[in-house]
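What you see is part of a larger complex, with each chain still in position.
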Amino acid sequence: MSKTVLPSGRVQPRFAGICTFLRVPQVEDVASENRPIDWAIYGVPSDAGVTFRPGARFGPRAVREASQYIKPYLIEQGVHLAERLSIADAGDAPVNPYSCRQTLDGVAAFASKLGEARQTRLLAIGGDHSIAYANLKATWERRGKPAGGLAVIHFDAHMDTVDEVWGEKWGHASPFRRAIEDGLIDPKSMISIGIRGTLNDPADLNYARQHGVTLVKFDEWRKGGPQALAAFVSRLAKRETYITFDVDAVDPAFCPGTGTPVAGGFTSAEALEAVRSLRGINLVGADIVEVLPDRDVSEITATFAAQLMAEILGLSA
Amino acid sequence: MSKTVLPSGRVQPRFAGICTFLRVPQVEDVASENRPIDWAIYGVPSDAGVTFRPGARFGPRAVREASQYIKPYLIEQGVHLAERLSIADAGDAPVNPYSCRQTLDGVAAFASKLGEARQTRLLAIGGDHSIAYANLKATWERRGKPAGGLAVIHFDAHMDTVDEVWGEKWGHASPFRRAIEDGLIDPKSMISIGIRGTLNDPADLNYARQHGVTLVKFDEWRKGGPQALAAFVSRLAKRETYITFDVDAVDPAFCPGTGTPVAGGFTSAEALEAVRSLRGINLVGADIVEVLPDRDVSEITATFAAQLMAEILGLSA
Amino acid sequence: MSKTVLPSGRVQPRFAGICTFLRVPQVEDVASENRPIDWAIYGVPSDAGVTFRPGARFGPRAVREASQYIKPYLIEQGVHLAERLSIADAGDAPVNPYSCRQTLDGVAAFASKLGEARQTRLLAIGGDHSIAYANLKATWERRGKPAGGLAVIHFDAHMDTVDEVWGEKWGHASPFRRAIEDGLIDPKSMISIGIRGTLNDPADLNYARQHGVTLVKFDEWRKGGPQALAAFVSRLAKRETYITFDVDAVDPAFCPGTGTPVAGGFTSAEALEAVRSLRGINLVGADIVEVLPDRDVSEITATFAAQLMAEILGLSA
Amino acid sequence: MSKTVLPSGRVQPRFAGICTFLRVPQVEDVASENRPIDWAIYGVPSDAGVTFRPGARFGPRAVREASQYIKPYLIEQGVHLAERLSIADAGDAPVNPYSCRQTLDGVAAFASKLGEARQTRLLAIGGDHSIAYANLKATWERRGKPAGGLAVIHFDAHMDTVDEVWGEKWGHASPFRRAIEDGLIDPKSMISIGIRGTLNDPADLNYARQHGVTLVKFDEWRKGGPQALAAFVSRLAKRETYITFDVDAVDPAFCPGTGTPVAGGFTSAEALEAVRSLRGINLVGADIVEVLPDRDVSEITATFAAQLMAEILGLSA
């Protein structure tokens, strides 16, 4: 029997039925059968932290819908998700659209109660990137608050280590600044891939570099990036590692549905290949953020995010 | 306590959470509490019956999503749905995308088991108009197969009494032909409103007229239609009545997301006003059909359908 | 046998096949059978005359495609087009995208050769409104250059009697100015319906009024317009009459696909009703202009134009 | 010489140039010539107050762009704006995307400095409806803080007198609650037109009624609304009056680009007609709010808002 019970395509085609992420059962249904949960996926419908274009609050809904067409067997990884993992949809975390901070507190509290701490890993679907802080915090706590912080593999066009914007320290430009300050992550075991474009000034790149983050700008990625990532991963060994993926890492042609697009990024093939190359890491949590459905076209951004969700889950199978 | 328990907006804003129709609980959850169900809403994700533009299979999903923003108190009717009715989402009926007939059989069988026959009325969300036959059949059977058939109030640009198209007798051009033949409905107690545009020939209008259907073309509606409808309704008295609403009754400016659009129909205000004028009928079932999300713009068609769903439910509150 | 041979829906569904207007045969095919042609429909893919948003050069192509779903029997008029009229598609007139004037000369020359002068009436599908001049000229010549000029029923948000713009006297702001000057039309037998919105100054309205045009602004239409039109029509008696319909007469909600949209116009139902009310006029030619597909949504503008095309043809059946 | 100097269409077609509202000069340029300003138009790019779909922060930009095609002579009002009024664009007010309250304070402070208090009236372009509070406050103060408060003519699908949402008292559901509490407006001289659809409960309608607001639901408008408005206006006499127009008053077919759309509202023709009927009121300020460009199609919402802006200005000419 599969570890995750998916609805039969015989009675419920992929365009039918109430949507859960990847069509997996809801957390309560799995819990009612006393089955363990390897991964709890939950949405964070918040864009309280954005600095430019809002709307990522509709991201979880769009990714749930696009993920209906994702099937359990991953061709490239050669893994059958449902047979190897017990996955459940935990619904959406509570949010306060008028407050970043209250939203983050609520999300962390919600996430801390999902499944069983050591067993159940958390995959958060944003929402804007500010929510990564909350999922990182919940993950770090579930892992017993490791002293050095978690290792992080970070895909993004932006470094997200700005101190504050318009007086707000918890917005989507700042999650990794806060996470470093609070010891949730270890900047010396963090790699940021895909950084590019323009900034008001180079301060947040400098902050990252000064704290030891391995920074691979996208132009550098095109010249040896996969090798640099492989070297980083091999240094990690079995260190507890978190993946945070901002879809604006990918070029706007592939992910137009995002709030701060930057021309000149990954193709989706390059990005998926990079993620698949991470097999073997000790993955303890992840997030996929910044899907903004109102800017999407033909749901290609949400479709990419849904595929990415499956690939990240597959890494641990 | 409300008859329908809706999620609190404090923890779950209307852009958050797994979508059910109007955010009502699922049938199983209501059943597990041994509470009665006044209305079971279910989707029929089928466009197996279309003759022109397919895609209505995605209709239930789109209406579920658009209905998240519909709140329980209806301003014009002065009715609080949740306080007056127990409503539940039954999910989607099984379908066979390759066969109209098998789909209709499956839908009727599925619908026949929802709730308790006399207590629970059925609101089907299409899918194409062919599915009206199945919901009519299930409703007619639940009401004890009344000899004369059900009365019908039918909003549509098309009469849908064509005998067959490309050899198919169960497609979306034919549901009322079949329902008349099978005694499910009483053509002499049927009114069709909004008919307009062009036809291959006038045969299906003639069929309807010959069987006694009251036919109000849209140009006639604009000259005294509401009065004609009121007169029809008053003749019905407490006769068991079914409402079938094809969104192409409404002009494509208001409902672009449909498969066989015809210029020159209702405004949404006119259509909603007509439906609200039906208060007092003995409503025993209904369907809303032909929402085609891929042709919709800014979800205005789905938003209209969701409002209409609430108004139809309100008629019985 | 029908006067127009349409393809069988049995082998060619309405989403199939090479598109001609309303699926009628091409002029050469009808001619090769020595059958007369009552109406020749032709496209004028020109936006050489626009002052604001270009793209109407793609109008004929879009209307051809949208008209595939228009069937031959008109419900409101009770007329079967194919049985009553021989209609043919003459393809597109030659144009010079770099010159209004050369385009108009080419169109008039092309149109003058279609079918047989007295027998065959011309329905031109624009293209911008400048092309009305050419079709008017060809029509006027075919009718034997009647001294007083043709009567005109004109639906539009703009009067189109500006003398010149940026030095161009043949652009889409000027066709009726030129047609009046050249005696093609009789301003005292011209009615302009739907005028509204804003102007640089009231000069072109004043020009029209001074020449005797009956001007029914859209706010006036809403207060007794149909009666005013009926009175105008009854004064026309059997005068040879031309219909020119700019889709921007209709509100942008119904016809977003146009180059100079003005909020606050006809609903499509109102517009079609007005056209259908013209039964009985001596219709000798017509045009439908300013469909701009790149601004259309879900083809609702083209669908309206296609329906309108059928209704105008029906007036003469 | 015109009171407002517009760029010549000879060198700057309406698709050319840096956009200001209606192509009027910027406030600094008018001020540098020591010319008075009758109306200062300014944008408020804020959606900090929204409860559902964000994005109205891009509203001012979209309306500026759509207003390029609006010309100075108003056909229905028979008024030439540039000849009768000195109008200037004041740019956008400062905002804090993370705080409703700070945004409102900043907007009110900004607005209070525009032009000369008595001479210069304020037209604010939102942004979400919360910003009406700030423009009302600035207007009320410029008029010398009239004891009874301003009269208000309010077009909207929602009453916007909710006390608070998610702990926020300054959001877009609450501006008129706050304005009544603070004495900026006189609820007994306030009319709210177009209210419709659904609510969590009828509390905010009840609040309005209890405070004496004249409430014309949209279904009531369709049965005698214009007469009710005329009666209200005649009671106002020369009372200082403010117009607040939420574009969701209009049906989503005409104004899809808005954040909380409700099916079944005004056509744009009906709405413009209602506004034009206000000629003669003592208009002292206005706002147009809730344009959400990401949901707009072919800019029809922004085009409507731009036309509305011109009509409101015309009322005072």
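Residue numbering begins at 1 within each chain, and the chains themselves are lettered A, B, C and D in the order written.
Definition applied: a contact is a pair of C-beta atoms (placed from the backbone, for glycine too) under 8 Å apart; a residue touches a chain by one contact, two chains touch by 3 or more.
Source: prediction; values computed, not measured.
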| item | value |
| --- | --- |
| Where 4 copies are displayed, count of copies in the complete assembly | 6 |
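By our rule, only the chains that are shown with their structure count from here on.
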| item | value |
| --- | --- |
| A-B, C-D or A-D - pair sharing over half of the B-D contact pairs | C-D |
| Rounded Å distance between chain A and chain C, as computed from the means of their C-alpha atoms | 55 |
| Approximate Å spacing (C-alpha centroids) for the pair chain A, chain D | 41 |
| Residue numbers of chain A (touch at least two other chains) | 57-58, 97 |
| Chain-level touch network, classified as line, ring, star, complete or other | other |
| All chain pairs that touch each other | A-B, A-D, B-C, B-D, C-D |
| Chain B - residues contacting chain A, complex | 10-13, 15-20, 26, 43, 45, 57-58, 60-61, 64-65, 89, 91-92, 94-95, 97 |
| Interface residues, chain D side, partner chain A - complex | 47-48, 50-51, 53-55, 57-58, 96-98, 100, 166-168, 171, 294-295 |
| Residues of chain D that touch chain C when the two form their complex | 9-10, 13-15, 69-76, 78, 80, 251, 253-254, 267-269, 271-273, 276, 297-298, 300, 303-304, 307-308, 310 |
